[in-house]
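Yeah, one chain of the complex is gone here, protein chain that is, but the others are all in their spots.
Showing subunit A:
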Amino acid sequence: MEACLLEPNLYCVKGIAILDIDGNRILAKYYDKNVFPTPKEQRAYEKNLFNKTHRANAEIIMLDGLTCVYKSNVDLFFYVMGSSNENELILMNVLNCLYDSVSQILRKNVEKRAVMESLDIVMLAMDEICDGGIILDADSSSVVSRVALRNDDIPIGEQTVAQVFQSAKEQLKWSLLK
């Protein structure tokens, strides 16, 4: 392992990925042109990463010269990657921010179906967390405040029956869980 002082620049994050339970990409972004330039290499890396991480819930792994911190919930896996010399705790903060933002956006309902339903907002959140490898914001509440734009108070008349039913079900679920 090559030990060296870290170059003082803001480009900390090499990539962010959200995978599903089969290791397929839901969303992924790579910020360094030298790290997995083609979609094919990215896929191969994601497969490899998923195989190494989906069983052991160990939070951090070193793979192919990248430090990768991860977190999973139900059928989703969140990954944040940085260079092997990067400060792991910074990466961890980014991961936590990503996870918490998604969780708040989806109202703690962190699973694939919910992500797919609010994919637009999740994409915006990812964009607000990291811009071209620079951490834009690592505080989930401020990220959410910038993207949680969906107006929930659509007049009842404009909601479909299914939507009403769904929101009623969720409210009931949460009241029971409390």
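Convention: a residue touches a chain if its C-beta (ideal position, glycine included) is under 8 Å from a C-beta of that chain, and two chains touch if they have at least 3 such contacts; residues count from 1.
The rule we apply is simple: contacts and distances are computed from a predicted model.
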Given "Splicing factor subunit", "Coatomer subunit gamma", "Ribosomal RNA-processing protein 42" or "M-phase phosphoprotein 6", the protein name in the UniProt record of the chain not shown would be "Coatomer subunit gamma"
Across the whole complex, the chain not displayed is touched by subunit A residues 1-10, 25, 27-29, 39-40, 42-43, 52, 56, 58-65, 69, 84, 87-93, 112-113, 116, 119-121, 123-124, 127, 131-132, 134-139, 142, 146-147, 149-150
